[in-house]
Every structure is written in C-alpha cells, then in structure tokens.
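The complex is shown incomplete by one protein chain, all other protein chains being positioned as in the whole.
Let's turn to chain A:
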Amino acid sequence: MSVNTHAAGMPRHAASPPPLDPGQRRKQARQVRLGRLDLKMSPYLYVAPFFILFAVFGFFPLIYTGWVSMREWGLIKGDQGFVGLQNFQEVLADANFWNAMLNTFGIFVVATVPQLLLALMLANWLNRKLRFRTALRMGILLPNITSVAAVGIVFGFIFADRYGLANWVLQSLSLDPVSWRGSRWASWTAIAFMVDWRWTGYNALIYLAAMQAIPRDLYESASLDGASPTRQFWQLTVPLIQPTILFTVIISTIGGMQLFTEPLMFNYGAAGSGSGLENFQTIAMYIYTTTFEGNFKYGLGSAMSWLLFMLIIFFALINFLLVRRSLKGSVK
C-alpha cells in the first residue's frame, strides 16, 4: 500500500501530512490503482479494435473455412458430414480450376509488370520540381478511390464487342475489331487495363514516398560526375528504393491472386460456371460460382479458398526471402 501512495506523488517526508480518514484513503488507493491500470491497459485497448476485427472477420472465417473444406456441405441442403481431404482431391483434379489458375496468373503478369513500371516512371516524374505538384500527386490517386464496380461497368462498355468504344476507335483507324471476351489475350489485356487504371497511381505514391527519403546530395554528386537523369534513375533511384518495390510486388501479388470484381464486371456481372468464361475466369470467380451458383458446393468452394490462401502464403514467403536477400545485399 505504501508503495502505492508513494507512486501517487505524495512525498513521504512531508512535514505533517494530514491524517486521512479510511474513506479518503480507499478513494486515493482506488485512483492510484486506476492510474496504473490505465497506464498498462490503455495500449491494449487502443490496439484492440484491430485484433477484434481481425478475429471476427479474418481469423474466424479462415478457421471455419478450413473446417467446412473437409465436409460435404451444400449451401441450401446443409452439412452432409465429414469427408476428409476429398474436396481437395476433387479440386486438384478439376480442369476448370487449373484453367482459372492459369487465367489468374496470366492476368496478374499482364497487369502487374506494366503497372509497376508505369508507377515507377510516374513517381520519378512527380519527384521533380513541377508546378501544381500537390494537385498532381493527389490527382493520381483519384482512380483508386472510385468504386471498382463503377470502373468495371464503364470498362465493360468500353470493351463491348459490337458497340464498344475500344472497337469503335479501332474501326475508325481501319483496324479489325477485337472480340474482347473471345480470346485469352484480348480479355487479359482488357482486364489489365482496368486493374492498372485503378492501382498505378496508388503504387506511384508509395514509390514517391520512398524516393523522397533519398538524400538530395547523392543526386548532386551524381550530376557532378556527369550522370544523365536516365542513368541516375536506373542506377541510383531504383536500387535505393528496391525494398519498396518488393513491397509493392507483394501487395500486388496478394491483390492479383484475389482478382474478382474487374473480370466479373467485364463479363457484365456473370461469374458463370466453368465453360463460359474459360478465357478469363479467375480463381476467385470460380470459388464464387462453385459456392453460390450451380451446385452450391460450400465444402468444395472452401477447399479452393484454402488452396488459394496457401498459394498466397507461398508467394508472400518467396517475396519475403527476396526482400531479406536484397536488404542484406544493400547493407554490404
């Protein structure tokens, strides 16, 4: 107890401390305890919302999905019992799943590589002394804050086969119209346009932040040594923000593996089942259609979700190892 009172800031050697009656002493002690509690508890309280939200909307669904993935479960008919790894076997033997996998990777590569390059160029441009710099920097984030569904609908009209804007432009240049949903490359390209339109600015801002942390005198001495701006960019800027580049690669990979809304909207809102969308159906779309359309196979969809989750973990690990190696490299 005495330690407590001391901690509360009451000097022990005070000339004649007025005697406290028991009620006051209890009150004081309670305040002290509350103060200590506040000190120790508050940080937990402040971070709690994230953990509670994560537990409810992240961790629990993850575990529950894992449980469902080992059961035969029709969405409407309900739980039909434990089947072990049968769902996983079925998924791995499903040609449509591998087709969706190919599409997901294809769109990811076609979308992400130009996107990150473009973002890098944009960031480098914005890193210079420009007029209206702040407005421009904010402006490139605008596509990112528009609703993805709205973007999808507009792009769906642009890339319509018969009466779309893109084909109209092609035809007025006397080129052949493209069947945008009819071929793998055309559909991947069209979807990549949507993805890039939304995310290039976002990545550019991240790069810009990293570029601003590079000391100016490095550039000054490089200029004195006669390095051209292009050379400065490739040999100074890019190596120095390498960890950031790898970070954006990880984020884009996770986003790319879960690609759903853009291809869905590209197909005017139909996730379809299998055959209709073989050119551009992504894994997320296939999961959706397996679970919520057709046969309503909740267990099978859950197994696919878990495979996708493990795939993302796998890629995140690879990226993580790359980052570590590159960091070690830059320390040397």
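Quick note on the criterion: a residue touches a chain if its C-beta (ideal position, glycine included) is under 8 Å from a C-beta of that chain, and two chains touch if they have at least 3 such contacts; residues count from 1.
Following the convention adopted for this analysis, contacts and distances are computed from a predicted model.
Novice: Leaving aside the chains on screen, match the unshown one to its UniProt name from "Heme exporter protein C", "2-oxoacid:acceptor oxidoreductase subunit alpha", "Cellobiose transport system substrate-binding protein" or "HprK-related kinase A".
Specialist: Protein name of the absent chain (UniProt record): "Cellobiose transport system substrate-binding protein".
Novice: Looking at A:Tyr219, A:Phe296 or A:Phe315, which residue reaches the missing chain?
Specialist: Checking the options A:Tyr219, A:Phe296 or A:Phe315, the one contacting the hidden chain is A:Phe296.
Novice: Across the whole complex, list the residues on chain A that are touched by the chain not included here.
Specialist: Listed in rising order, the touching residues are 33, 36-37, 40-41, 44-45, 48-49, 52-53, 56, 75-78, 156-157, 160-164, 179, 182, 268-270, 272-276, 292-297.
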